[in-house]
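So the structure is just underneath, and the comments pick up after that.
Presenting chain A:
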Amino acid sequence: MWDWQNASPLTGLNFVAMVVGAVVVLAIGLGVVTYTIYAERKVIGWMQGRIGPNRVGPFGLLQSIADIVKLLIKEDVVPERADRVLFLLAPVIAFIPSFMVLAVIPFSARHPFTANLAVGALYYIALSAITIHGVMLGGWASNNKYALIGGMRSAAQMLSYEVPLGLSLVGVILMAGSLNLNDIVEAQARSGWWYIVPQFLGFCVFLVAATAELNRTPFDLPEAESELVAGYHVEYTGFRFAFFMLTEYLYLFAMGGLMATLFLGGWTGPWLPGWLWFAIKVFAFIFFQFWLRATMPRIRVDQLMSFSWKVLLPLALLNLVVTAVLKAFLS
Partner candidate 1 sequence: MAQTEETLERLGVPADKLEHHRLRLDDDPDVRTEEMLLNVGPQHPSTHGVFRLLVKIRGETILDAEPVIGYLHRGTEKLAEDLQYTQIIPYTDRLDYLAAMLNNYALCHTVEEALGLEIPERAEYLRVIVMELQRIASHLLFIGTYLLDLGAMSPFLYVFQERERIVQMFNKICGARLTYNYMRIGGVKWDAPPGWLDEVRAFVPFMKERIKMYDDLITGNEIFLNRTRGIGQYDTETALKYGLSGINLRCTGFAWDLRRKKPYSIYDRFEFDIPVGTRGDCFDRYYLHLLEMQQSLRIVEQALDQIPDSGPVLGKVPKLIRVPKGEYYSGIEGARGELGFYIVSDGKDKPYRLKIRKPSFVNLQLLPELLRGQNIANLIAILGAVDIVLGEVDA
Partner candidate 2 sequence: MSEEERKAETTAPQAPSAASAANRAAGAGESGAKAEAKPAAAKAQAAKAAPPDPRVEAAKAVAEQIKQVLVREFGEAAVEETGVAHRTPMVRVRKQDWPKAVEFLRTHPDWKLNYAECMAGTDYPDYIEIVLYVQSTELGHFVCLKTRTDRDPAEVPSLVASHPGLNWEEREIYDLLGVRFTGHPDLRRIMMWEGFKGHPLRKDYREWD
């Protein structure tokens, strides 16, 4: 085996290997998204005392696939008075970073398709900020008031919550002494405890901020169907709409991976293989999101903002200071 991770990325064979790796990760991502959607419908169905999809395939297992096929063959409608170029571009801008962030998530101990990036955590935060452009431009380009308000809300919300989200990571980074996600997992394995224990406050902030960042209940204001009909993607149809949905669920998966990596020891765990541990931890996060969705009403937009700036941010800062002080004294 060549050590392609540390080789210069721009030599011939490694370039091919990277492309193959990207395709594999994309396939994994798509598979996970397909069955996350299926699981969401099943789990929420179960929580709401109904059955959920059960018609397409055994137990409805092919439902999501049928939905995707349906979306792909639908007409691609561009509203007459929309800004055509941006309207077509927005889903792409939104989708690309969501796929790119998967590059740094360490799926397992032997991570052939994970970039061993020294600034992994920062890379994640940085790229997920790009998606906001897609959401915002999509809302703006639709020339629809609901979409515009949805896009604006979305951008404001994601920007506001990126701050506490980023700060909540800093505690973990301080403890591990690295921004590299692989190093963070290994540091947890060495220290003997998952960072959810020493970084519990940071974990709480992360969980709330991540939920908001993912635009999920109770922070699903950008696509509040009862107010904004569907928010920024109200005018989108067919596969462009599918791209937005795909983006959302890829982020759900990626955010779960980030949480598992930073707070739950990543792929580490006894008995089971690493990738399974990782999958279990990610699905715990995803299940938690489903659970929230089935339980919570939606928070109001002004409450959302003040919650971010007045509650989460001070908590994240407190966590940061405490961690720094403890680290300085203990080492």
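Behind the choice of candidates: all candidates are chains of the complex that A comes from, given by their letters.
What we mean here is this: a contact is a pair of C-beta atoms (placed from the backbone, for glycine too) under 8 Å apart; a residue touches a chain by one contact, two chains touch by 3 or more; residues count from 1.
Remember, it's a predicted structure, so these values are computed and weren't measured experimentally.
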Looking at 1 or 2, the one that touches chain A within this complex is 1
Enumerate the contact residues on chain A facing candidate 1 in the complex. 44, 47-50, 81, 143-146, 149, 217-218, 220-221, 224-227, 229, 293-303
